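Below is a structure I'd like to ask you about.
Left out: one protein chain. Kept in place: all the others.
Read from first to last, the chains carry the letters A, B and C; within each, the first residue is number 1.
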Amino acid sequence: MTAVTAGLAAQLVLALLSSVLTFSVPARARSRVSGISCALISTAGAATGALALAGGRGSLTIPLALPVDPLTLSPDRLGGLFMLVASAVGILVSVYGISYAHGPSASRTSWAALAFFLVGMQLVPAAADAMSFLLMWEVMALASTALLLADHAHGRQVSSATVWYSAMSQLSFLLLLGGFTVLSAAAESTSFSAMRAVSSQSPTASIVFVILILGFGSKAGLVPLHVWLPRAHPEAPSHISAAMSAAMVKMGVYGALLVCIRLLPDGPAWWGVLLLILGGISAMYGILQAAVASDVKKLLAYSTTENVGLIFLGLGASMLLRSYDATAAADVAIIAALFLVVSHAAFKAPLFLGAGSILHATGERNLDRLGGLGRRMPWTGAAFGIASLGAAALPITSGFVAEWMLLQGLIHGARVDGELVSLPVSIAMPLAVAVIALTAGLALLTFVKAYGIAFLARPRSPAAASAHEVPALMRIAPLIGAVAILALGLLPGPVAVALASAIGPEAVMNVRTIGLAGVGLPSIGALLDPVGLLIAAALVAIPVLTIIVVTSKRHPQRVAKLVWGGGGERNNPRMQYTATSYAEPLLRVFDDVLQPSRDVQVTHVDESRYLVQRIKVEQRVSDRVETGLYRPVLSFADRIGVLARRLQNGSIHRYLGYSFAALLVVLVAVSL
Amino acid sequence: MNWSALIIAVIQVVFFVLLAPLLIGVMRQVRAKLEGRVGAGIWQPWRDLRKLLVKDPVRAEDSSWLQRAAPVTLLVSSLLLCVLFPLVGAMTVTLIPGDLFVVVSVLLIGVVALALVGLDSGTAFGGMGSSRHMMVAALVEPTLLLAVYALSIPTNSSTLAIIVETRLETPAVILSPVSMLAMVALIIAIMAETGRLPVDNPSTHLEVTMLHEAMLLESSGRDLAWLELGSSLKLAALLGLVANLLVPWGIATTSSALAVIIGLVAIAVKVLLLGGLLAAGEVFLAKVRLFRVPELVAGSFALSFLAVTASYLIA
Amino acid sequence: MSEILYAQLIAVGAGALLLTSVLMVWRHSVLASIRLLATQGVALAFLVAVMGIHEAEAELLAVSILVLALKGVALPWVLARNSATIGSTGDSSRLNPTAALMSVVLLTTLAYVVSWPLVGTATDPAEHAVPIGIAMVLIGFLLLVTRRRARSQLIGFLLLDNGIAAVAFLISGGVSVLLELGVSLDLLVVVVILHVFTGRMRSKFGQTDVDQLRELHD
Partner (left out) sequence: MSVKRLAGLIRRTGQIAEPSPPAPELFEGAAVLGGSAHVRYIDAGGGNDCGSEIAAAFGPVYDVERYGGHLAASPRHADVLLVTGAVTQNLAEPLRRTVEATSTPRFVIAVGDSAINGGVFAQGYGVAGAVSDFVTVDLEVPGSPPEPAEIVAALRRMTGR
């Protein structure tokens, strides 16, 4: 009975306990009690994950009555990492939920579902065999569906989002089921350790790889399987969307890693190319949609697709490089991918929680109607701002370190000590760098827009003008996330080493801590010390600040009534740029990709058609993947359904006829 | 910790703070001469800065702390560029080498600070400038990164100082088609990044045609001074980098006083010369339509991409 | 001359060829394209001359002079003269410029991919430049396909021919003078004919927008 085992058991027990509590305590105490108990579940998960990441071993075996191996939970270092990430997010979400959850999302069902959602999510990476993996996966999926359905009362979007979400997550479940079935059939065992025996070069392996990647990809939100993200995230209660986007999506990533480096390591080169392409497309498409989105939660959802895309890009690049024996660069790339996982969890949680606070304070999700929140909600503003910097991958945040490592891995990948690795690599790497660069640039624009429009300038609507800072717990949770972002960004060295240890001992060779806590990549001779950078910035800033202090004594700042608007009276906030107008140039540039539908109606004055009375411009950007790929399939499915209905018209005779026909068929079959 | 590099870094910062306004002055003067005017003299930017520092800044009620913080951020990011770039000497401070991606991201900090100033002002023009500015920055980044990637390949290191040193030792690298393609791309990218013609007209008064200027419309006094100084520093540092990549000769590789002095003189001459050429060229350029800018950027992107692949596959 | 210098010069020539081809897609004005075409001809001649000097073949030098005379001077001159008389200006491309440039990138990459088996293992720097010749051919085709005006299509055609010539020189270390002479003269004839043709088109239909030429006249 090791500590890890205890931790695993504790999570399960706490989950049951918390659901019992939820149903027993009275309504007014419910949120507090259940929230705290959920936080405890995640704390246990975090502790367990940390232990496992540090190398602690231990397994929890649950015997089944079925004639299959018992369910075994036994996290390795990698699993521990993901358990830690999921649990850390879980803690924030639970704490935030205590104050945030209200109405339907504070119901018994929701809180119980949250408990199971968290435990399922935290135990997926602990699974040591296909059965328990799929079980935990399904617990996670169903619980999240229930949570999403919480305020279904609020109209059709919620229910349609739920339909999309459950359809996609069940699809992914089926794919996983199929993939693992084939794999365990090949390995003649459901335990992951046995599955490693299957050769990665065999055709079976390739089939399994494709199926599983599709399954995990749809959970991770890769294009074209991302359609549920932009629907589910905006409609779910904000703390739930935070949990989904920051933690649950990562389980898809974990699955991909499980397949690529644990179950079927050293696969053929085209696996890497496939992941590279999927990731690149997801990154570009996601960030483009995010850049033109004006619903803040939709924007965040699409940016999740982008980040997952980058993660898969790193994974794919690492596999490609490894298959050409550029191991050093390969390790750097995959460590970078893991860093992206951690960093994305760190900044996406506060972003969604911040969006929740905005929603709570103004009732608005549409950036076009926000503004000036920075002064009205300083704490939320600070957290959201720092998280935006992280999402935009600017120093000294975690996102920057991750992207820096990824780029270093890529540019040093194409050559191993001066020798060209191979043609595909030398073409893939520049393309990958270009994709990352464009993605980073657009992410910059996206989050400058998100923060600038929402928190700066003047309120664009009465709701925003009357905004107020949110309760303490809802301020603290995002701020913790913000602190984490800065901590990861300032002290990346130890983190990177830990991540490398999750990959394997040989990966640890390629990364080390430099200076105070900077990260160094000895094998490719590059280093980054954010603290040093910060110190340098501080040093050069000192003279400037002294000048400011001196001059501002003699020349104090004067506050003028109006912003400069040509001296006119009419200078109202509606004149400011909105999120839509902010993204408009970009929309034009990428017109061919996004294909927005524009609709201009001009009404003339009755007297003369040369005088315009009113002009109405409507512009909508729809998800082309959805309209182009899913709609046809769905309509086809509808048609099948209509045909199927013909079979059942309720007449007894027809049913008797069916059974009679069936009987005849059986007889014929037997007689043959 | 190698102190010589540290000292050189300090020298670079101080020297470029002195040089940057002078560069702007020279460029304006060249332009004025070519337009048949007398020109305000090369010290005018200094006078402007001095004056702005002794004025009382004004800010609107609705604007936030960013109105004061962002200009400083921009200036600090530009100063950091002067620390990280190999301008006077090609040594690297041990823990903060001028790594290409770090440099680019430091550059972007300034870009973001400026964009936020534009948004914070809460005027129509501020938002417009900010939006256009960010779009250009977003589109330019791939070119920027790929160009520096191409330059980093021959040395197999992404540290600017090492790249410059290699070019100093083997000038053949400079003339190689790869580096030529990359330099052309890099220069176009820098023109776009620093808001020069043909992407942006630095001397315009028509708000509707503005990119960079439109974001400053609300700033005044010392805030404006920081923004102006920061932008000119950025231009000076980037020109200095280009100059050292094109003609690395004269840059100090040892920390002897003589070498440093030579380095100072060399970089000053290079930067001012390049600036003069730039200004002279700008006289004959018109600003392209905003929606032709992507075309320009795409062209430079194509060049930089070809530079990278070629450097792998030709040589 | 030393191997390093040789490689350097070949690389410079090849780079010039590639750069001019990209710029031809980039620029819209026909006159600019013609100037670029002339530059390209000079670069090609330079390339041939370098190879000639390196392999000490008088024939190659003769060819290079021929190339210079024809591709560097004669053809552009004919084109420019004709354009000047018509006062032709920009040309609108079917593809939007950004897409065109991106496809140039892809085509060049493709050229590298297809020529990798040929030159991947080669030691001669000249053969390493072969992909650029192929890329020129592809870009020439791109211009032929996307440009609207007959004249700029003609430029695409010439670019294509330059590409073929470049590949021929780089792989075989030079075709014989006779062959080159023949090809170039054919080309000259073609260009002249096409010019007469476009002139007629202009005089008959008022413009040379190929899109407008749908139905046959007698």
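Some observations on this one:
We adopt the following convention: a contact is a pair of C-beta atoms (placed from the backbone, for glycine too) under 8 Å apart; a residue touches a chain by one contact, two chains touch by 3 or more.
None of these values were measured; they are calculated from a predicted model.
When the full complex is examined, the chain removed from view is found to touch A, B. Among B:Leu34, B:Ala69 or B:Ile174, only B:Leu34 touches the chain that is left out of the view. Only one residue in the set B:Ile7, B:Leu246, B:Ala259 or B:Ala280 touches the chain that does not appear here, and it is B:Ala280.
Subunit A residues in contact with the hidden partner, per the touch definition given at the top, are 558, 560-562, 564, 566-569. Interface residues of subunit B with the unshown chain, by the touch rule above, are 32-41, 44, 47-48, 50-51, 54-58, 204-205, 207, 210, 213, 216-221, 224, 280-281, 284.
Rule of thumb we're sticking to: only the chains that are shown with their structure count from here on.
Compared with subunit C, the chain whose C-alpha mean position is the greatest distance off is A.
Here A-B and B-C were compared by C-beta pairs in contact; the pair with more is A-B. The distance from the centre of subunit A to the centre of subunit C, with each centre set as the mean of the Cα atoms, comes to 49 Å.
Centre-to-centre separation between subunit B and subunit C, using Cα means, comes to 36 Å.
Shared interface positions of subunit C, i.e. residues touching 2 or more other chains, are given as 109, 112, 116. Those residues of subunit B in touch with two or more other chains are numbered 294, 301, 305, 309, 313.
Subunit C contributes residues 96, 99, 109, 112-113, 116, 120 to its touches with subunit A in the complex. Those residues of subunit B that touch subunit C in the complex are listed here as 172, 175-178, 180-181, 184, 294-295, 298-299, 301-303, 305-306, 309-310, 313-315. Interface of subunit A with subunit C (complex): residues 423, 427, 592.
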